[in-house]
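Complex shown without one protein chain; remaining protein chains in place.
Think of it as A, B and C in the order they're written, each chain with its own count starting at 1.
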Amino acid sequence: MTAVELPSDAESAVATPEFEAAAIRQESRRGFLLALPSYSYLVLFFAVPLVIVVVYSFATRNRFGGTDLSGWNLASYARLSEPIVRDILFRSLWLALLTTLICLVIAYPFAYYLATRTPVVRNLMLVFVMIPFWTNFLVRNYAWRVILGNDGPFTDVTEAVGLGERELLFSKTAVVLGLVYSFLPFMILPLYAAIERIDKRLLEASRDLYASGWQSFRKVLLPLSMPGVIAGSILVFVPSLGAYVTPDILGGSKTTLLGSYIVTQFLTARNWPFGAALSFVLMAVMLTTTVVYFRKGGRTL
Amino acid sequence: MSRPTSSAVEPRGWTKGLLRANGWLVYAFFYAPILLLVIFSFSDSRNVGVWGGFTLDWYEEFVDSRQTQAALWNSVKIAVVSTAISVVLGTMSALALERFKFRGKQVFDALLYLPIIIPDVTMAVMMLLFFAEFFEVLNAVFGTELRKGFSSIALSHIAFSISFVSVVVRARLAGMSGHLEEAARDLYASRWKAFRFVTFPQILPGILGGALLAMTISLDDVVITQFVTGPGWTTLPVYVFGLIRRGVTPLINAVSVVMLMASMTLVALSLLVERVRNVGTNQRRGF
Amino acid sequence: MTAAVEITGITKRFGDVVAVDNIDLTIADGEFFALLGPSGCGKTTTLRMIAGLEFPTQGSLKIFGDEVGTLPPNKRPVNTVFQNYALFPHLNALDNVAFGLKMQGVKKSTAYSRALETIDLVQLSGMDTRKPSELSGGQQQRVALARALVNQPKVLLLDEPLGALDLKLRQEMQGELKNLQQNLGVSFVFVTHDQEEALTMSDRMAVMNEGKLLQVGTPEEIYEHPANRFVADFIGQTNLLEGRVVDAETVCLSNGARVTGFSDHPVGTEVAVSVRPERVRLGPRGESRPSETEVDGTAVDGATVDAATVDGAAVDGATVDAATVDGARVDGEVESITYLGNARVYRVRFDWMVIEVREENRPGATLHEPGTPVSVSWDPSAVSVVAD
Partner (left out) sequence: MKNKTWLRILTGLLALALVAAACGDDDDGAQQASCDVGETDGNLAMYNWAEYIDEEQLAEFASEHGISYTLDTYDSNEAMQPIVSAGGSGYDIIVPSDYMVSILIDAGSIQPLNFDAIPNGANISADFEGIYYDPAGEFSVPYQWGTTGIAVNTAAVGTDFPRSWGLIFDPAISGEFDGEIQLLNDPRETMGAALKYLGYSLNTTSDAELQEATDLVSATASRLAAFNTDSADEFLTSGETVIAHGYSGDMFVQFLETDNPEEYVYFVPEEGGTRWIDNMAIPFDAPNPCTAHTFINWMLSADQGAALTNWNYYATPNEAAFELLDQELLDFIGNPELYAGGVESLEEIEDTGDFETNYADAFTEAKG
């Protein structure tokens, strides 16, 4: 470490490579210092606890449902190849993908519509998107149970339309509906943020270049809003995969999804090592997917 | 002056109709259950979904119920404190990641994603194990008498809220040209002033969005809170979750309605303040 | 008199890339100075180093005699008009302009009254409460200018400030900027990739390429006597005829023709002969040279490339008779004409290259249709011999 004058407001000197290097170092240190509070916070209050869970995943459930922290083994990971785990995984992936897709299809035009409103109107519209979510999520799920349930408003509608009494409650459809309801705002917010900052002249340019409305959406708007699409999809897909309250309340627990399965391992089977292994693998897959996406040139969320 | 009117990209004809219809449908979708829960908060029946005639009993019960009120206040206190702290920390980390290069940046970036993708029951379990030991170690070393409760819940909520805030703020920062900050520096602003007078107002919508998200998640969290709570710190969702076993009564609907009214009042007030402060137009680039 | 900006041995590296390579540059007080070059040549980096937005890797940077190389931007007595203006979108025009003053701690009322004065100066009176998004491109440009000028910088830096404006507005602003600079008497350092803009506006200019400073001088010096091939080619239009130095005043072109061109390049150096299109004269093939050539051609040795004997087709048919003929003449065929309104540019095809000729659109000027066999000639004084 050579003693080099750092860029100081008072001093002024002829620039040297050492000074430049010191300036770059100082800039880097500024960034680091800015990140440091959150960094150390997350290390202490997230990474360290996480290490405990990872350690648990190599341990063994003892006969009382406690965890013996000796006799390390990979048994919990070996179980991941069982057909029941595979079935649950595929089913959950499918439902989570479906939920994400539906959210995308609904949220995209909505976010676009929002972005074309005047600032005052769009702020108001955004707030009204968020307000329902300031009520308790259990209460919201229960409200859906009433709507979809026996003699609820939904069956009234299907009857009135002449479809007969169609009850949706306790079906996969109801689960997807509940998930879409729960996570739609997570899709709308980033999509809106992404679309709002697109320069609209680009769209005008595409129309000028003979693109139809659909084409300019397909070739200009969609690619430009891709960061929003990806961010929204991650924010919807991840919690959908881990959801367990909605499948329980609206799906009647008839189909076990990954989230419920992990909860079952921790809270019912009291098999913490297996629960830890399941969640650890889930996180690893998610993290790899996002990292690969960003390495391939994706922008920040 | 109003915004520039119809241009080539302004949706027209049936596209416009479809967009508008979709908008209304989305709101209908969002508010259908809310309407229902408001209605049943006035229902004279223990069961949500069974109309038993109009009553204000549930509101009365709310006013009388020490436990419900305590739970509501606990939730609000924790949400406010954890949101405030995580907004500061999350914004700082967003700035660091978006505007600086430093060693360990990738590790930090990855670390920031983990709280978003971790299943909450897993986080709950690990926080439980952690706090049991953490406080014990602190108490042994420093002779303190720390107990699980407010601090452990708030610390856990901050741990996941930082990530959500930082994601939203980063999205906003990424869309903001770094030239603005340079221009401010060129115009004699110190680093802090450049942040205070240029960067901050620019990313404020992102910060507010992040804060809303963090607050919503904090107000809804059950599992993590349940595992790190201590005596007297039952939050509203945990309380409601416990109630399920004996049936969620319209009391909870009434609590939700009270919360809705409170938040709507806050929104209305803030809009009013904005209106008063911001006489004149508030036109921005873009759509 | 101290120089406004004095740059000595400045180098800037970004990793392995050398953005600015050991340049020396002095900009006088009250000078309108242009930094010209293609994109990526290092001109913007140079400007940013003067502004303090980048620290040099090495070298000295003085503003009015004070070393500022390591000062942060907010401590330098210079201001910048940014490319695309970088106006603060959340502030109205007045607040944008008053920003710098407020940051310096000027009293609010003083700041605003000075800001208003400057807004008047750039002819934006009445626009002060508008947000940048409510202003046209030209108006935004003026706000950006006012925002910098209000601080009374010792040097004003402008980074392609007119790039986003349409032609008419750009020309108008060029005039205004020039006037403003003359009235204020402040040094303007102006970055542009538009050579015409640089030529018309600057008192002196510097041409940069690949991080190197190629030539510094008045527009006339640079236009008339480009220091090297790149400058000759980049500034204005020119015909570059490849060849080799034969002696101090002769260049042998690649087809064997010899032309007169004074240079101090050693014999044998690969060079190009640069002749501006407007200096080239066009005449019907075989016709004797116009009278005016004879008038000023007598004193100087010229070169004739006379391909007429073999009908201008064969390369080796060219003969050169430098000693006997005044002026230069080359025969070829008109390939195309570009009509510019005030002039015509002919592309004349020879078997080994194309030469462009620009003729003023005077009444009575002969029109040479494409396909017409023609000869071209120029005065030896029009020639610059340039190496790489």
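By definition in this document, a residue touches a chain if its C-beta (ideal position, glycine included) is under 8 Å from a C-beta of that chain, and two chains touch if they have at least 3 such contacts.
None of the values given here were measured: they were computed from a predicted structure.
The chain that is not displayed touches the following shown chains in the complete assembly: A, B.
Here the missing chain is touched by one residue of B:G49, B:P119 or B:P250, and it is B:G49. Against the chain not shown here, chain B presents residues 45-47, 49-50, 66-67, 103-104, 107, 125, 128-137, 147-149, 226-227, 229-234, 238-239, 241-247.
Where chain A meets the omitted chain, the residues involved are 32, 43-44, 47-48, 51-52, 55, 61, 63-66, 69, 84, 88, 149-151, 169-170, 248, 251-256, 261, 264-265, 267-271, 274.
Keep in mind that, in the parts below, only the chains that are shown with their structure count from here on.
If you draw each protein chain as a dot and join the dots that touch, every dot ends up joined to every other dot. Contact analysis places A-B first among chain pairs (by count of C-beta pairs in contact). Centroids built from CA atoms put chain C at 54 Å from chain A. Chain B and chain C have centres, each the mean of its CA atoms, that are 56 Å apart. Touching of two or more other chains is recorded for no residue of chain A.
Counting partner chains per residue, chain B shows two or more touched chains at residues 283-285.
The part of chain C that touches chain A in the complex is made up of residues 10, 55-61, 66-72, 75.
On chain A, the positions that touch chain B within their shared complex are 27-32, 34-35, 37-39, 41-43, 45-50, 52-53, 106, 109-110, 112-116, 118-120, 123-125, 127-140, 142-147, 149, 152-153, 181, 184, 189-190, 193-200, 203-204, 207-208, 213, 216, 227-228, 231, 234-235, 238, 242, 244-245, 259, 262-263, 266-267, 272, 275-276, 279-280, 282-283, 286-287, 290-291, 299-301.
The touching residues of chain A, counted against chain C in their complex, run 5, 7-9, 11-17, 19-20, 23.
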